[in-house]
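The complex appears here minus one protein chain, its other protein chains still in place.
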């Protein structure tokens, strides 16, 4: 493998550059995946049948906590990549670990939110609205869950193998994924929760 | 016993039992054959674990031809049932199942793998690359597609086929009206194949953007590569819609969610809406590579540069965006207002403009060309008028007010077969004939090939033109029979005869392959068609690494210009070549996907959870795996090159 030392480690081989580019294309597909969920959500927004409506079940505090946790985790993983580019493996791993913990916190609040909904009679089988709400949030939540384990695997590899072109590349791609999930959450926060409570 | 009852066929008939026996016997014969000839090791090493884009391409081709046979048999059964009024050949349930599987198989499991074959086999060669960007991912794409197709095909012998049409509209496809597991098969088999397709899209966009030969700018790529790029771009943005849609449908059927129900706030119309948000771009995914192939073939056999290269590219870029702006023309009669219908009516008519530009460019390429009527060119010459006819009836359908008359009649069926058969199918067969020598080192027989084309066009015209007329007279699609009094009988008989002639032409194609394997001359060189692009500049058969030395490109018609002006494409000396390693993981993971899909379809939850964990396990294994590929040493390349040159 030819390594080009003039570039950051994650871009240093041809294979690495291909992978980063390919992942950007994948994110394009993810845009459309979530756009489809949003499209459907807007159609079902007021189709709540005999179940509760959005305004009746949404609560600001858990949602705000989730938002702050995810925004912060997006910030820390950005710092992690910055540390990686400075070659500081320890700092980078610390930032990645903080990111994953914040992600776990987000998931904790989301699970709490879901159980509350189900207690209030807004389960996945209640109405078109609740089916769609929980599917949209659930898809994002599953992405975060998947990201948690993915990040964990990468953290282990960085620990075992150090910062190589391969591990740096994986870490950078993971950071793209994680930032993207934050972007999606911003839209969920604005157009599902805030719009629903407006 | 209760557990096994679910696997029984809900609507058995003699035909189904007969095919069950046939499938069983064929399966046993294949397994015995491989064991007898001791080919298991060879199969595993050279095919099941391969990451070589050429071999994956050939596997796509074999799957597509098999599925063409399956979908073709379905088609013949449909036409046979309609050939005479009040026919009892198929009863209504069986007819529903057959038109459903005909549509799904032909679009998703025949046409899609056929274009995937061309992407895989042609694109890397055409841009002077040694493989695709992510060879391992490419193998996963193929195996996921393959397992999805197999899963869909076992439906008619285990548990029952889907029967709600290839569009599978709710509420018909919901649990209330489709009680068998058929529609579960639809949701899950297509989901698995669709994930594979999405990965192909990402893979080829990256390949085309990042792996072109030195010197080949974007605006110097061969037209087929351009069409592949645009088609893959549409895949990347259209297939996620299908993913979400099928997931919603699956949840409605398995977990009782309320997406497409009638009450409880569900919206059955959203299925139709999202289906076509994916479905309309999907038809452009199929037709653009067909356009690309015809561009290559027409310019090769008119012996002229393609006329209007830039406008060809521009029109495809416009189509890629517009393909997402027209979806509602599939359901003008659903109940939305005049404003919405007018908007989609206008965008639909507008999309005919870039397509028209392409037709004129092909005509201008032919103008003053030294046309040579080879079999691929003959397909192209039949394509031009027939496809234009289909396009014009498409503009008729685009008028939303008039569509109230055409909607769901045979007129529509005639229209889309009229664009898909002369457009996609002819392109696939023309391309197959064109690239056959590059794959296998001998040509298909020209005489039989031309007979095939003429028979196919005759059959096509007889089969589908009558449907325009019966459609305008009010024959609805998907009706399993009609009465004598309707007067549809004579034209439906003509259509049946046409379908029979098309079947004969496909049989002739198979015979041609057999004939040519036996009798075609083998020493045909690297460039039997006197073609223009880089894939013809390397050896036949193509070595594993494609090009010993990376080609240097200066123009659109790199190889043609090199032949004409005598400049050297392959400059520089041979160096060791880095190649990816084979891997069994894609095949194994896709097999687990098959088990996962099967257990989801039949709601066998423990198995579903175990196989899901298996899939995740494969991902973890891959993440921790160290795989740096291997190098082919210079001596070995030189040996291969000498041997291939000697074989010429």
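Order of writing sets the labels: A and B. Residues in every chain begin at 1.
Keep this in mind: contacts are C-beta pairs under 8 Å (C-beta built on N, C-alpha and C of every residue); 3 or more make two chains touch, one makes a residue touch a chain.
The rule is simple: contacts and distances are computed from a predicted model.
Undergrad: Name the chain not shown, per its UniProt record: "Acetyl-CoA acetyltransferase", "Quinol oxidase subunit 4", "Heme exporter protein B" or "ABC transporter ATP-binding protein"?
TA: "Quinol oxidase subunit 4"
Undergrad: Please pick, from A:62, A:78, A:123 or A:138, the residue that touches the omitted chain in the full complex.
TA: With A:62, A:78, A:123 or A:138 as choices, the missing chain is touched by A:78.
Undergrad: Looking at the whole complex, which of B:47, B:69, B:89 or B:325 touches the chain that is not displayed?
TA: For the chain that is not drawn, the touching residue is B:325.
Undergrad: Please pick, from B:81, B:243, B:273 or B:348, the residue that touches the omitted chain in the full complex.
TA: Answer from the full complex: B:273 touches the omitted chain.
Undergrad: Taking the full complex into account, find the residue in A:91, A:104, A:118 or A:153 that is in contact with the omitted chain.
TA: In the full complex, the listed residue that touches the missing chain is A:91.
Undergrad: Considering the entire assembly, which residues of chain A contact the chain that has been omitted?
TA: 11, 17, 20-21, 24-25, 27-29, 31-32, 35-36, 38-39, 42-43, 60, 64, 67-68, 71-72, 74-75, 77-79, 82-83, 86, 88, 91, 175-176, 179-180, 182-183, 186-187, 189-191, 194-195, 197-198
Undergrad: Which chain B residues would touch the chain omitted from the figure, given the whole complex?
TA: With respect to the unshown chain, the touching residues of chain B are 209-210, 233, 237, 241, 267, 269-270, 273, 277, 321, 324-325, 327-328, 334-340, 343-344.
Following the convention adopted for this analysis, only the chains that are shown with their structure count from here on.
Undergrad: Cα centroid separation between chain A and chain B, in whole Å?
TA: 34
Undergrad: Which chain B residues qualify as touching chain A in the complex?
TA: My answer: residues 133-134, 198, 201-203, 205-206, 209-211, 236-241, 243-245, 247-248, 251, 255-259, 261, 263-267, 270, 274, 277, 578, 620, 623-624, 628.
Undergrad: Would you mind writing out the residues of chain A in touch with chain B in their complex?
TA: Result: residues 1, 17-19, 21-22, 25-26, 28-30, 32-33, 36-37, 39-40, 43-44, 47-51, 124-132, 135, 150, 153-154, 157, 170 of chain A touch chain B.
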